[in-house]
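Removed: one protein chain of the complex. Kept in place: all other protein chains.
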Amino acid sequence: MLKKHPLITFIFFGVVLYLISNRLDELLVYQGATVGIFVIAIASLILLTGYSGQVSLGHGALMAIGAYAAALLRIHYNAPVWLTFVVAVLAAAVGGALLGLAAARLSGPYLAGTTLALAIGLPSIANQFSIFGGEQGLSFDIGFPPASLGEDFTQYKWYFWISWSAALIAMYWLRHVLNSRYGRSWRAVRSNDVAAELAGIHVGRNKVLAFTISAGLAGLAGALLGMTISLVSPGVYPLLLSFSLATGAVLAGVTTLGGVMIGAVILVAIPEIALAIANRYGGSETIITNLPGLLVSGLLILTVLLSPNGPVEQMHARHAKRAKSGKASHSPVELTLRVGSKTWSTKK
Amino acid sequence: MSQFLDMFLIGISAASIYALMAISMVLVWRSTRVVNFAQAGMALLSAYIGYELVSRTGNFWISLPLAMILGAAFSAFIEFFLMRTLLKHSNQGPIAAIAPIIATLGLLGVIRAVIGFIWGHGDVQLEAPLSKVGYKFGDTTLFIGPMGLFVICFVVALLLVVTIVFQKTNIGLALRASAYAPEIAQLSGIRVSGIRTLGWAIAGAAGAAAGILQTVNGTGGLTPESLEFSLLLVFGFIAAVIGGLESLPGAVLGAVILGLVLAFVQIYISGTLVFIVAFILLLAVLILRPQGFLGSKAGRRA
Amino acid sequence: MLKINGLTVSHGAIRALDNVSFSVEKGGLTAVIGSNGAGKTTLMRTLSGLKSADSGSATWNDHNLLHGKPEHHVRQGVSHVSEGKSVVAQLSVEENLDLGALWRRNPAEAKKSKAEVFELFPRLHERREQQADTLSGGERQMLAISRAYMARPQLLLLDEPSLGLAPLVIEQIFQSIRHIVDSMGVTVVLVEQNAMGALRIADFGVVLNLGTIAAWGRASDLIADPAVRTAYLGF
Amino acid sequence: AQAYNPRSNEPGLTATTIKLGITLPMTGIASPGYNKIPGAMKAYFDYVNANGGVNGRKISLVVKDDQYIPATAVARANELILRDRVFALVGTLGTASTKALTSSTQLSRRGIPSLFVNTGWSGFADKKAYPTTFSILPSYQMEAKIMAQFIKDKYAGKKIALLYQDDDFGRDALAGFKTAGLTFDTLIPYASGSQALPATGAGWISKLRTAAPDVTVVFGVSSATTALLGNAFAAGWVGKTQFILGSVGGDATTIAATNRGLVGLLNGAKGLSFAPAPSDSSDEYIKLFQTIYAAAQPTQTFDNNVVAGMSNAFLAVQAIKAAGKNLTRKGLINAIETKGSTFANPFLTPLGYSTTSHVGATGYWFGTYGPTGALTPDGGKYTVYTTDSGTGPVVESTYKRPAMPAKGLPN
Partner (left out) sequence: MSKDSLLSISNLTVKFGGLTALDDVFLNLESNQVVGLIGPNGAGKTTLFNAICGIVEPTSGKLTLNGKSHDWPATHELTSLGISRTLQGVGLFPDLTVAENVMIGAQKFAKTGLISAGFGRNKLDEEELRGRAQWALERVYSGSLADKRADALSYPDTKRVAIARALVSEPKILMLDEPAGGLGAQDIEWMNGLIRNLRSEMSILIVEHHMDVVMSVCDELYVLNFGEVIASGSAETVRRDPAVIAAYLGTGVA
């Protein structure tokens, strides 16, 4: 169904989410909002890494750019909420484009190193200029849900709706882009840049574009994250966040968008599960403090070991095994092909 | 002038620590084409092991080589049980580029948790075996004492040894060939998997030294999340990348540049700028020379 | 003596070799020919231990080739030049050659072999300090053969050594292969697209077709066989 | 906006129990020292519970680890509020975390009291923005003003240097120094986090050594103090200047956790505090706390973090008691606002709680560190200065602490 009617599918998803948000208790709604945000952030990494082949360990920093832009706009100009998110996307995209210009010349570990340095360097810039509010950051308050939604409509449900609307639109859009010539060019450049360039693709521009879009999405996720915790500060986007996103992308399967939900849910759920386990088995201080980390990391390692391309690819691969190959026809035939109003012919 | 000398010595001392970390990252990179983000975690674990050894043997100079051996063994163990399987399952496609990064990040988490389980969050301290008080020169005290000097000598010696091993010996050739082209190395009669394990082991020993020396040269305290080690990871990596990742002397050169530039910034400009300057330095080097200072250019493209 | 019996090898669902049996006398030059996809490369990779077999057996002087890793076979004198760029791109020409002789642990002999190689391919001597990835396609092929030669093989598996080489060089290489066989007693299995050229210098020929042996025998007989000529030699 | 409509009127409360929650760094870089606070709080609560509780209710404390990351703090606070359904938060730590969790979880809209947060950020004094939040520490601005007064009194005409963390924390202090009219001959800012880099501390010493100040003021975190002292020692520069340490960076326990050897270097440095010294068993509160803590946590050392935690718990109990049998969240906040300044109080400074101010301790006393890192008051007695976060003057306090209630139980 996803293949044939993406719009309907996404609307269907939206309705399901709406129904869900009405049943869940508030804590789950809050966590659900976070899942929506991670969906966007992980998707942006998948685009960058899985499609264009560029590694980023500093996506947290790009998220921060979007979030700061949104918060500043809100604080100084009291801009409408939707506009702050649009600006978050644009600001982060500009940042991503600049970074992408440098990144386009780099490969593999060099790129990983640069983005890693960005992740630790950028927050310290926030400390440098008082407009960013230093370590304490800026509050990012989008206000109460519209009164028309009723008395019972809690703040977290409002966050949930906003996050998931953004996530659905972003995923809808991204899915199309990845299936268009843009996505195809990214994959081509990833696997053989010389061949791609000879086929007419401007490799540098192509990589920068991927970085720009990815950063824009990250910026959106960053602003949303700032929204759910009402604060934008360096501490909200630590190195650890960048690492978690990379983790989420791998858990989701970097080569396909299909698993983003899985990745996002795991990121949010694992600490919970770990805590539950720790509490069940004695709940000693040492266990409670160390078990979540152990579980997340252990799961991560197991995933790369057992299902490196993610659960969705794993399933596809199983299906694909059945497909068999046919022989090419070598006999010369004259052929006329019609597409739309155009006609091509092998006969001259 | 005296402040300039201060700056120089401060920069060099910092550089010696970055260099240790950078060397061990370059070693792993050169012998298996993996950037080991768990290197800092392994160094930290080695520092804890060093602490245990010192408290048992009471002698730092026995403990250091012992810890290096254990560090090598642990590193080899990781290669044997983790990286080898990883290589088998994710050796192509986009995952091949990030699987090792992710796996080593995961490893970092596991190591931290394990340290937390074993040593808890209590205070664990490793005393410096040599005085850290600077040498006196006239009536000024230099910013380098026996401990700092030892670390510098250690780095130089390590650099010489590993460089010779890599460039001049058969093992070095085998290490490089296995990293770049495992299949061809196999066809040349090299026991590739063993050689890769060896590469990790050497890096593990260097990393263990880095962990212990950083600890005793710094504050001496250890916690599972010692900030020093997160920063060491990042700054060691930056040094390695500036230097070119491919090259051991490059790693040391990168560390020296980083150390001196940061010392200069701290003393003559502002201590607030270190992180930004480190990032800008990295970016500037990579934009001017994407392969780093001593890295070799990519080969022909078609 | 190389003995292959009932060898069957698959890539996933594709059966690349199906019940292949033949044997090669010590000191002989055997050409394996066949169209693209016939399974030639698969055969060579199986013999050198890079690919595992489904069933059958393959032995070299009582040494089981289907068991153990490639590096162990090298120590039994089996050396394989795989198809395509079988050189380590990031090492220099000379390092690539040294790599070949590494396991011998005998610097003096290695030096001698290197001199022989340089005599065979003066071009490599000229380029000895250049990194292998800056070499031209043909130069790499020369280097690959030389690297395998440095291992002082008794059984040399060559997969399309003429690929991308100039006619003059192909002629030279074929002559040197013959030379290696005749004067050094090395057994060579030569896979070639250039079927005519290969059969001309070979003692024996094996024709593979879709994973099975279509014909085999003395090379001169195969050249003379009209069926083989039309199907595989192109005239 | 509309009123929040809770499912149960006063969650976390039964006729016999009351549940409180705290989130703070139990692991991570900021955890050493602070991670003793919950244990200390629990020790006091248990003591109270064992003696009949407060107004017949026993107190329980749910502890969450936020690793000093604001986003995590919000998630943990949400768990406390929505899943554990605590009655109130108590003692959350860190400005950014507290700020984030306060707005995100909408404490004020829900009317959830957030008692005695552990941060000196002056923003929490704004009752309009944070109507349900009460802080316990004097603000950093107050601290700086009091330090400035002290320096002007004691070291008039001397060369003075300041090492400070260049973020809101340090800049709050800069503002305070400026208000108090103190200027520095040498200013050394550093980026938070950079003190953990090799040789950063050496850079400070190099600069200080060249400037040769008579007095060096440190307004940073304890890892900065550690780096400073260690390098001063290595450069042979100990004893060449008079160190004055701010309360955050002067925490001897945390310094000892990094390196026991460095604690000795504190000897002779000046520091300041608003609670009685942990070693001062002549103080009735300290004596009581020591006994309770020794029974509850026999293996842990009793230090200023323990004092902080137990004082926090003590004040919480006072507040709950004052709110009466018919406990409500509103009533609790009201009780602190109206009666807070008269609470029994382990601190040596007046409590500033009123209907207009939510700031707790309002002053500091100065002392000198001994060779074991213990801070003892100068002149053998606590001389307390108080001021406000604004432009008010620094004055010597005339506050007389009310006597401790019997057995330290709520009265």
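Read from first to last, the chains carry the letters A, B, C and D; within each, the first residue is number 1.
Simple rule for what comes next: a contact is a pair of C-beta atoms (placed from the backbone, for glycine too) under 8 Å apart; a residue touches a chain by one contact, two chains touch by 3 or more.
The shown structure was predicted, so the numbers you read here are calculated from the model rather than taken from an experiment.
Within the whole complex, the absent chain has one touching residue among A:A33, A:I65, A:L106 or A:A188, and that is A:A188. Which of C:T8, C:S35, C:S92 or C:S220 touches the hidden chain is settled by the complete complex: it is C:S35. Contact with the undisplayed chain is limited, among C:L91, C:A110 or C:L165, to C:L165.
Listed for subunit C, the residues touching the missing chain in the whole complex are 34-37, 84-85, 123, 127, 130, 134-139, 141-142, 160, 163-171, 193, 195, 232-235.
The chain not shown here touches subunit A at positions 6-7, 172-174, 176-177, 180-182, 184-185, 187-188, 191-192, 194-203, 209, 213, 325-326, 328-333, 335, 337, 339-340, 342, 344, 346, 348.
Following the convention adopted for this analysis, only the chains that are shown with their structure count from here on.
Note on chain placement: the centre of subunit A and the centre of subunit B lie 32 Å apart, centres being C-alpha means.
Counting partners per residue, subunit D has 27, 166, 191, 193 as the residues that reach two or more other chains. The set of subunit A residues that touch two or more partner chains comprises 124, 127-128, 289-290.
Listing the residues of subunit B that touch subunit D in their complex gives 2-3, 6-7, 10-11, 13-14, 17-18, 116, 121, 123, 125, 127, 132-134, 136, 141, 143, 145, 214, 217-221, 223-228, 231, 235, 259, 262-263, 266-267, 270-275. For subunit A in complex with subunit B, the residues that touch the partner chain are 49-51, 53, 55, 57, 102, 105-110, 112-114, 116-118, 120-122, 124-125, 127-128, 190, 193-194, 198, 239, 243, 246-247, 249-250, 254-255, 286-287, 289-291, 293-294, 296-298, 300-301, 304-306, 308-309. Note for the complex: subunit A touches subunit D at residues 25-27, 30-31, 34, 124, 127-128, 130, 133-137, 139, 141, 144, 147, 151-152, 155, 225, 228-231, 233, 235-236, 238, 240-241, 285, 288-290.
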